[in-house]
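Got a structure for you, questions after.
Here the complex is missing a single protein chain, while all its other protein chains stay put.
Order as written gives the chain letters A and B; numbering starts at 1 within each chain.
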Amino acid sequence: MIWKRQIPILIVTVVGWTTLLGWFIDQPTIQEFVNDDATQWFDILASFAIILGALNLIKLQVQKILYQKPGWIYSVVAVMGFLFAITAGFFVKGVDDSVAQWGAHVTTDGTLFKWMFDYMFSPMSATMFSLLAFFVASASYRAFRIRNFEATLLLVSGIIIMCGRVPIGSVISSWFVLYLIVLSAGIYINVWKKDMKTTFVFVAVGISIITIAGFMYGWPIDKPGIFYLPAIQEWIYYYPNVAGARSIMIGIGLGIFATSIRYILGIERSYIGE
Amino acid sequence: MEFSTILGAWVAVFLTIGIFSYLYKDNPFYKTAEHLFVGVSAGYWTAIFFWTQIQPNLFGRLWPATEYYASSLWYKLYNVFGVFSSVFPEGGIAKGHDMHLIYLVPFAMGIMMLLSVSSKLSWMARWGIAYTVGMAAGLRAYGFLNSNVLGQIKGSAFQLVNSNLPFFALVGDSIFNNFVILIGHITGLSVFYFYREHT
Partner (left out) sequence: MSKIQNTFLKIGSIDRRWIFLIIAAVVIVPLLIPVGLPIRPTDTTKNVYDSIEKLPVGSKVLLSVEYSPSTRPENHPMTISILRHLFKNDHKVFITCLWPDGQFMAQDAINQVAKQEFNKTYGIVYVFLGFRPGNEAVVKDIVSNLRKLYTVDVYQKKIDEIPLMKGINNFKDFDFLFSSSAGFPGTIEWVQYASDPTGIPMASGVTSIKVNEVMPYVQAGQMVGVLAGMPGAAEYEALINQKGSATSGMDAQSVAHLVIVLFIILGNVSFFIERNRSKKY
């Protein structure tokens, strides 16, 4: 029991305190351990953890094959892929030692491992990620609905960022945006007043004012700046977005600090399943 | 053009189209490509992490070439492992390290982690995990507090009355923009406090 519970908690406490105090105490032995060896041990254990993860993954696939669970044929493909990668990584280099030593063979052109990365891992990784683009488009089509004020704000700022961030936003004149605003306001007034006459007068006056102003100023594409999409999107990024992101950051930072202290004090024990 | 390049191109095209075929409907080609990706990724990550850290920085410190002595018991053990000559080349591992037998500690914890694949020995991984959790907690406590909390609070502090700044500017500092950040910041933080009942 002591091996399974007390010792892990002791390890977390000792290592956590040493690492935390290493930021503040200038004692050479502590500094040398924290800055050099402790972080190296962490790196080594992180590598073992990744290897453990890979082994667990393959164990699940092998169990699926042995118990002939539904879809077990695909698990054979997974295991074969794993064995191929291990062969390329540890057994078959594909080039002489003069071209690449073991260790350097992972990135050297001409090796089996590099071939596997270039023609198997890389295309699959890129294609898997690119599927997201399609699903985002489909999801935004179905999910982005103006149900309430917050959703409207989300939608409008999303559209401004999407259009303003790309070059096409810089060729959309601010006068076009003004016309759009007047038309949108007209739709809102029509829904509110339910009076065609009022709506018509409002839209007509709005469009006339904008047209006269445009002719007076010579229709500059980026003036008035407050309606120029790239300028608005920059303002949104630098100011309201920073305000929101900063508060989230501070909240998360305080939460992580509190959780880290809980781990170091041994109060939080989720890593041993408690 | 080399055969390996032509073969590789065909493999890449087959796998790419196999994955894209999911957009039409789930199908065996997609499932094959997906499972192949899972298997290859697992092997790829194993190999990369082994060759970039475990072999040079762990084994390289336990059996460095600089202190190779064939008749010592320690290096006799090394020569037994030498059957895997790719990992344990003749004459020790020349990665510029000196011998540090203290690295047997992370080696032992790492082996314990790997043994936890067996469900009976799954508790063995706790020691290695405990070390990584403790270290990550110690690192992150400082890092997040310094940069994410104090650094950001410093960034929000500004002079309320600054005659050098214009009242409003769309791009560039202005009094209005500073107020937007300050008020947005405070209201955003207050969501964390008032949104849910604290128990």
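Heads up, the rule we're going with is that a residue touches a chain if its C-beta (ideal position, glycine included) is under 8 Å from a C-beta of that chain, and two chains touch if they have at least 3 such contacts.
Keep in mind the model is a prediction, meaning the values are calculated, not measured.
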Checklist outcome for this item: Whole complex considered, the hidden chain contacts A, B
Checklist outcome for this item: Per the whole complex, from A:I65, A:A245 or A:I261 the residue touching the absent chain is A:A245
Checklist outcome for this item: Out of A:S138, A:S208 or A:S270, only one touches the absent chain, namely A:S138
Item to check | Candidate in contact with the missing chain, chosen from A:T13, A:T87, A:S170 or A:T198 | outcome: A:S170
Checklist entry - Hey, which subunit A residues sit against the chain that's not shown? => result 35-36, 39-40, 42-43, 46-47, 50, 101, 103-104, 106-108, 114, 117, 121-123, 125-126, 128-130, 133-134, 136-138, 140-142, 144-146, 155, 159, 162-163, 165-171, 230, 234, 237-238, 241-242, 245-246, 249
Checklist entry - Considering the entire assembly, which residues of subunit B contact the chain that has been omitted? => result 23-24, 44-45, 48-49, 52-53, 56-57, 60, 94-97, 135-136, 139-140, 143-144, 146-148, 151-152, 154-156, 171-172, 181
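Keep in mind that, in the parts below, only the chains that are shown with their structure count from here on.
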Item to check | Of all residues in subunit B, those that touch subunit A in their complex | outcome: 4, 7-9, 11-12, 15-16, 19-20, 22-23, 31-58, 84, 86-87, 89, 100, 102-103, 105-107, 109-110, 113-114, 116-117, 123, 125-142, 144-145, 147-149, 152-153, 155-156, 170-171, 177, 180-189, 191-192
Checklist outcome for this item: Seen from subunit A, its contact residues with subunit B in the complex are 3-4, 7-9, 11-20, 22-23, 37-59, 61, 71, 74-75, 77-86, 88-91, 93, 102-103, 105-106, 113, 115-125, 127-128, 131, 134, 225-226, 231-232, 234-235, 238-240, 242-244, 246-254, 256-257, 259-261, 263-264, 271-272
